[in-house]
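Shown here: the complex without one of its protein chains, the others still in place.
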Amino acid sequence: MSEVTIEWYIALSVVLFTIGSLGVLLRRNAIIIFMSVEMMLNSANLAFVSFARYLGNLDGQVLVFFVITVAAAEVAVGLALIVAIFRTKKSISIDDLNLLKG
Amino acid sequence: MTMNLLVILPVLIPLVGAVIALLWRHKRPLRDAWTLAVMVVSMLASFVLLAAVWQNGSPLVYQSGGWPAPFGISLVADMLSALFVVMVQVVMVTGVIYALGSKDTVVTYPAFFTFFLMLVTGLTGTILTGDLFNLYVFAELLVISGTVLTAVSDDKFGTEAAYKYFYISLLASFFMLLAVGTLYVSYGTLNMADLGAKVMADGERPLLWPGIALLLAFFMVKSAAVPFHFWQPDFHAAAPTPVSAMLSSVVVKLGVYGFLRMTTLLFVAQAPTIRLILLVAGVIGVVFGGLSAIGTHNVKRMLAYSTLAQVGFILVAIGWGTQLSIMTAIVFAFNHSLIKAAMLMLAGYVASRASVKSAAFDIVTGVGKPLPLAGVLFFVGSLALAGIPPTNGFVSKSLLFSSGINSTFYWSLLLIGVTSIFTLMYTIRAFQRIWWLAPAEGIYTKPAGDNLAAPVLLLIMIVALGIWASPLVTAAQEASAWLSDPSVYIQAVLGG
Partner (left out) sequence: MTTDQVIFIILSVFTLGTALLVVTLRNLFHAALALMATFLGVAGLYVMLDAGFLAAAQLLVYIGAISILLIFAIMMTRRLMNTTESAFNSQGGASLVTAVIGFLVIAWAVSQFSRVLPQVVQKQVDMKPMSPDVIPYIQSSVAAMGQAFVDPNGFVLPFEIASVLLLAGLIGAIIVAWPKAEDEES
């Protein structure tokens, strides 16, 4: 094995995805959770780009472009939600989001 | 070719309407009239589409540029998608009517109807698209508009409910993205017809099952099926009434549509396993939803749990997998959309007349006494939900039982028979509390509230479809006959 093959990229993408999911599962700050989600999206994008490179067509890259667009819209809405929640509760810890239980 | 343009209209009209509604955001009468006109025109277009598809005898395909699939984008209307689009748009029209007569401050927001129309676009698009990646993009549009509409709710839990919904939807998006990735890398296509044909022709490739599982999980989140149900009651109960009436009725049907497509087009050979999963999830949903609905202390929450149970019935019908039971699933989905939208609007109406705007039982007990019309409507709606004639709910339930007897899963039939009684229990209990019991100290009924026009319209449809069920049943029969042979869809898209 002399070159960087697709498996390397996929492996990297999987590890990045797992780190992101750990952030989502472990942290209690809503913004950090949000950052971890973005990281997971990035790892999925990386996998798509390497598929596209491997398959030799542009479809994967186009898909990634759309995922980036969708992510931008989601970030805007998600952060706005976090700010709105902070304004009423003065906290963005997900442990405080329990009003709806029961 | 001109006929094929019909397919894009139910998506295009609300999309353009949404953007134009933004121009008139500060002229309220103009904006309201525009929204209603757009929705009605769009609904008429979807009826014309259904008629055209039916008359055509095979699916209509909008293929951009006239190129053959799998190149190019395609919107596909077969009987199933056309019927579901009609269902969505009819209910959405009543949603707009309710919102126009609503006293919520949320409907006065300049962009409220823009997001409402985007919700319509997203939902219609996911149902009509013939491409998995387009489905993802449309579903995101649905999520963003649903989140925004809930976040601005008058309910003080609105923001928090929207946040939960947003995160569960992000999770669903991951499922979908990874499903798209695995299926794309395994079969080299995302066109649904092409994918279905390739899966059939090439057999199972190593990543097929992970792809199926991810896609299944995506649609389960969308339909709030067990085990992805936990967010649904919070979200549906805290959204503004016109929005929650849409979410709990037609938006959850996206998942139902997805399951039907998966089992009859995409993964026909793998369908028995998928059906078994749906059957188990459905039965658990029926029992859990029914029991939880009995234990709630809020009318809207009760109805949200009832959605869980009713979607469970539909999943069970899909799970049986016979042609008759698939027809039942379609009829059930259609009828439930009308019933649940009407019931949630009535709950919202009662809440709007209560002294404090809330649908909690403590607050609304006795509020219904001066509101006889709403009481009659709620009672008829309860009958429909529980499946008692002369309502369309009876048609759904009797079809469900006859298709259950035809299939071999007697135990699930017995179970849903028992749980149907739950439905009657909790709806009648709610009726009794609101219209029968005396109000508590300090609780009074406000002189004015939301408008009853939308639930009246829906109830008329509910009774009409109960007495004169044959058009819907025939259409659903046609749809299930088309679904029984995947090559109908595949040939229409790919040609030859």
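For reference, chains read A and B in written order, and residue numbers begin at 1 within each chain.
The definition used in the following text is that a residue touches a chain if its C-beta (ideal position, glycine included) is under 8 Å from a C-beta of that chain, and two chains touch if they have at least 3 such contacts.
These numbers were taken from a predicted model, which means no experiment stands behind them.
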item	value
Candidates B:K103, B:R205 or B:R433 - the one touching the absent chain	B:R205
In subunit B, positions touching the absent partner	15, 18-19, 22, 64-65, 67, 71-73, 75, 109, 111, 114-115, 118, 121, 125, 133-134, 137-138, 140-141, 144-145, 147-148, 151-152, 159, 162, 182, 185-188, 202, 205-207, 210
Contacts of subunit A with the absent chain, listed as residue ranges	2-12, 14-23, 25-29, 31-32, 34-36, 38-39, 42, 45-46, 49-50, 52-56, 58, 61-62, 64-66, 68-77, 79-84, 86-88, 90-95
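Here, only the chains that are shown with their structure count from here on.
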item	value
Of subunit A, residues touching subunit B in the complex	30, 33, 37, 40-41, 44, 47-48, 51, 55, 59-60, 63, 66-67, 70, 73-74, 77-78, 80-82, 84-85, 88, 97, 99-100, 102
Touch list for subunit B against partner subunit A, complex	133, 137, 140, 144, 147-148, 151, 156-157, 159-164, 166-167, 170, 173-174, 177-178, 180-181, 184-185, 188, 234, 237-238, 297
